[in-house]
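Just dropping this structure here.
Omission of a single protein chain aside, the complex is shown with its protein chains in their original locations.
Presenting subunit A:
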Amino acid sequence: MIEVENLHKSFGEAHILKGISTTFEQGKTNLVIGQSGSGKTVFLKSLLGLFEPEQGKICYNGDYYWDLTSAEQRDLRQQMGMVFQGSALFDSMTVQENVMFPMDMFTKQSKGEMQDRVDFVLKRVNLIDAHEKYPAEISGGMQKRVAIARAIVMNPKYLFCDEPNSGLDPKTAILIDNLIQEITQEYNITTVINTHDMNSVMEIGEKIIFLKDGYKEWEGTNKEIFKTDNEAVTNFVYSSELFKKVRQMYIEERN
């Protein structure tokens, strides 16, 4: 479980996060949604410890991140997996080397044990024949799956994904969403996903927080989000004609 209390973050004069408090529960896919520039990425990177907040606390299963020593912070980070927006795979390494990298770095496993684990996680993300390929040689969807494989290879307790399906076709995006949800439930980990994709919200949003201009505007589930009367949320959710029709149907049904 991750608890966030009154989180503030600024860059120079720009006050990006303005007192965000929330809780992300274990075994659930928690979604952070909001328009571009609402502070989602800064929020996620603050959770990861890449940005130090000016104010507020981030608590991982009872441990306040910024109260830990740098060695303890690094140990905690080894329990985190992150899927970056652009995948952030190491260009100079093959798919197999990318996935093996965290194990190679932090475990004393034999080459054979590491290879078995790599084979297992690559199979888990439905990538079987890509071991020797370089990131530049595979598609965007495959790169995302490699990034997910790298994120889960160390059996993390926390999984973070920054817009995991941006730039993907709708079918691949749904596959990635479902994969993340399955992994979350299978390993009982705490997953936090940044997205502005409403399909993801509908498909896997077990808990959603909506950010607007650095504030937490709303939080609830994917069922509640279609019923809320919060204007900022409805403006965001029903920005497309399709969802406007869904909304209209819901109102008619309610009446």
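As a convention for this text, contacts are C-beta pairs under 8 Å (C-beta built on N, C-alpha and C of every residue); 3 or more make two chains touch, one makes a residue touch a chain; residues count from 1.
The definition used in the following text is that contacts and distances are computed from a predicted model.
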> Looking only at the UniProt record of the hidden chain, which name from "Deoxyribose-phosphate aldolase", "Peroxidase", "Cytochrome bc1 complex cytochrome b subunit" or "MlaE family ABC transporter permease" is the right one?
Replying inline: "MlaE family ABC transporter permease"
> If the hidden chain were put back, which of A:Trp66, A:Phe90 or A:Tyr250 would touch it?
Replying inline: A:Phe90
> Taking the entire complex into account, which one of A:Met1, A:Leu48 or A:Leu68 touches the absent chain?
Replying inline: A:Leu48
>> Touching the absent chain: which residues on subunit A qualify?
In response: 45, 48, 50, 71, 74-75, 77-78, 80, 82, 84-86, 88-91, 101-102, 104-106, 160
